[in-house]
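Can you keep this structure in mind? I'll have questions shortly.
All protein chains of the complex are present and in place, except for one that has been dropped.
Chain nomenclature is as follows: A and B, assigned in order of appearance, with residue numbering initiated at 1 for each chain independently.
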Amino acid sequence: MSAGRAGELGGLLLLAALLAAVPLALDDFRQQLAAKYLCYAFPAVGLVLLWGYGGILSLGQGLYFGMGSYFMAMFLKLEAASQTNTGSALSQFYGSNLPDFMVWNSVEVLPWWWRPFHSLSFTVAAILVIPPLFAFLLAYANFRKRVGGVYFSIITLALAAIASIVIIGQQGYTGGVNGITDFKTFLGVDILSNGVKRVLYFVTVGVLLASVLVGRSLLASRTGKILVAIRDREDRVRFSGYNPATFKAFVFAVAALLASLGGAFFALQEGLASPSLVGIVPSIEMVIYAAVGGRLSLIGTVYGTLLVFSAKTFFSENFPEIWLYLLGTLFILVVMFLPTGLAGLVERVRWPHARTAKTPAAAPASGRPVMSEVEPPVEVRSGRPA
Amino acid sequence: MSLDIVVMQAFNGLSLFTVLALMALGLAIVFGLMGVINMAHGELMALGAYTTYLTAQIFERYMPGWLGVYLLVAIVLAFGVTFVFGLALERGFIRFLYNRPLDTMLATWGLSLVLQQAFRSLFGPREVGVPSPRWLSGAWQPTAGISIPLSRLFIIGLTVLVGLALYRLLYRTRWGLRIRAVMQNRAMSGAVGIDTARVDAMTFAIGSGLAGIAGSAFTMLASTGPVTGQQYIVDTFIVVVFGGVESLLGTFISAFMIGQMQSWLEFALTGSMAKATILLCVIVALYFRPAGLFALKVRR
Partner (left out) sequence: MILSVEDLTVSFDGFCAVDGLALSVEEDELRCVIGPNGAGKTTLLDMICGKTKPSRGSIRFKQHELTDMIEYEVTRVGVGRKFQTPSTYEDLTVLENLEISYPKKRGVIGSLFFVRDAALRDKIDEIAGRIRLTDQLHVKAGSLSHGQKQWLEIGMLLMQDPELLLLDEPVAGMSPRERELTAEMLNAISAGRSTVVIEHDMAFVRMIAHTVTVMHQGKVLAEGSMDEIQRDPRVIEVYLGD
């Protein structure tokens, strides 16, 4: 037991060391790429908890990632619009304090729901509170009614689609398909400079590693064990006296919080919040980062995110036609042959005789919102048809 | 609001309904039977659409005199191509993922990405259109204010036909009986000698074929691009879930309701807000009735 623990801690330190070494070993451009990738590690880590250990496949984490980015972008945009020397040229020209896209969409007054984002404390609170709160309520409402499995996944998918549609459609208020961009400072600090970006990188890494640690203690706690029990035998857990709905909603909220954090860092680093972060395509892509790294491994998922994104950058630049083929095939291969991802592979190599972590059991056959018989979980490893 | 506008809006809703219904029926059959959510279902529809496009191209080049009938040939071909494709898919890929519905979603999403890129490579990134047969151009004008394009009437007729054919298949043939038996109780069906593997393959193929027909019909309404399938997949899922997964009639009615609601809302709101509102309404409705409109009563 303790050997395993030491091994895990070692893995974490290794990751920390590697991430810390990035700014030293790579040029600014690549370091900033890494920073961008790491933003996506947040929702991926959330998915390890939610999907790997909770058994809940959310295909709509982009919604929460988007919330984080947009909240942060709104703050930064209002800051930009109100400044005379670093603000948007267009706003200056029109003599208005409104964000430029509002001006050229003939929006005359700042909508009431934009106003609180003048304040940094409100913005931070929004990023940390609104997504998990919304997520918890949504999830609890559904899980209370025993809506789970595929049904719930479809609902998360639909919500991400709705968010994307609404954002694009309301371009006067949200910047539309181009999103919110063109902001340059954070509390007066120039976020475009390499020096600041390097600091931001370390902050991102720090928060990410902290999240991994928190995730790990969550899994080690009794709550984590209950989650695994719910994943494998939800009905049985009720007879142990637990209400699965609260636990599932809780982990869903945690995943939403992590995604929101990632989104906020993204907006800071990339200077952009756009609907392309929110819809079904990016949301489902987040799942692949967790799947490749290992849906049962918090650390593995960070590596997985970096790996997939590096591949994406490389292929999109050099062989754009191939990238989608590759990504699609990756989905298929990982799901069918490597359910525990690279982390699972590493474990099998390191401890070939140990009983490796069982891949998560399948959801009840149809995921219909109906009480199923208390039944044994289905062994998933070999992919044999049942 | 004059009667003319009411009728026009209703027909608008019907057009939406037809494509949704055809897509949703295909998906409902597969989901209801095997619990498989095929995220590449939209791409199967696109396959049907592209098949129609190719048929049109062939007719234009080699049999321009016969151009009038190309559409009918195309519909049959679209069904055939997607049917066979679906069969191959089920045997070669999907059947390894039974009882893993979440994994199936991911794997078929991967498949949809591959197919989208294949469409892009084969047909180019831009949307392609098909010629409208002469006998379908023009409109039916029962009154001065109502003008219903014949193509839409044709599609409505096609959908009704397909719906009836499906009904007949499922409720009046042996194959249909087998399909329904396996849908309701797989273990028992196997025990009485039904080859469930064959039924699965056949059912998946039929579901895919329906998507192909939907794609063919779709070419009469709009042009097709590599990502067209993806644009309709969420709506299709919602229609299926809302209708109650076990019930094809439910799917049909659900598609009708959603098509109508969307058409009417578009009158009041912008297109995108209407769509978003509909999706949201359905999600809320599902909260109150999680099993959908027509859920079979299940043993608790």
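Just so we're on the same page, contacts are C-beta pairs under 8 Å (C-beta built on N, C-alpha and C of every residue); 3 or more make two chains touch, one makes a residue touch a chain.
Given the structure is predicted, the values throughout are model-derived calculations rather than measurements.
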{"item": "Contact with the hidden chain (one of A:S193, A:N243 or A:S316)", "value": "A:N243"}
{"item": "Residue of A:A141, A:V196, A:I226 or A:L307 touching the missing chain in the full complex", "value": "A:I226"}
{"item": "Residues of chain A in contact with the chain not shown", "value": "1, 218, 221-223, 225-226, 228-229, 232-233, 235-236, 238-244, 246-247, 250, 355, 357-358, 361, 371, 374-377"}
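Convention: only the chains that are shown with their structure count from here on.
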{"item": "Inter-centroid spacing, chain B versus chain A (mean Cα positions, whole Å)", "value": "32"}
{"item": "Chain A-facing residues of chain B, complex", "value": "31, 35, 37, 93, 95-103, 105-107, 109-118, 120-121, 230, 234, 237-238, 241, 245, 270-273, 275-276, 279-280, 282-283, 286-287, 290-291, 298, 300"}
{"item": "Interfacial residue positions of chain A with respect to chain B in the complex", "value": "51, 57, 59, 141-142, 145-147, 149-151, 153-155, 157-159, 161-162, 165-166, 168-170, 280-281, 284, 287-288, 291, 321, 324-325, 327-332, 335-336, 339, 362-363, 365-371, 378, 380, 383-386"}
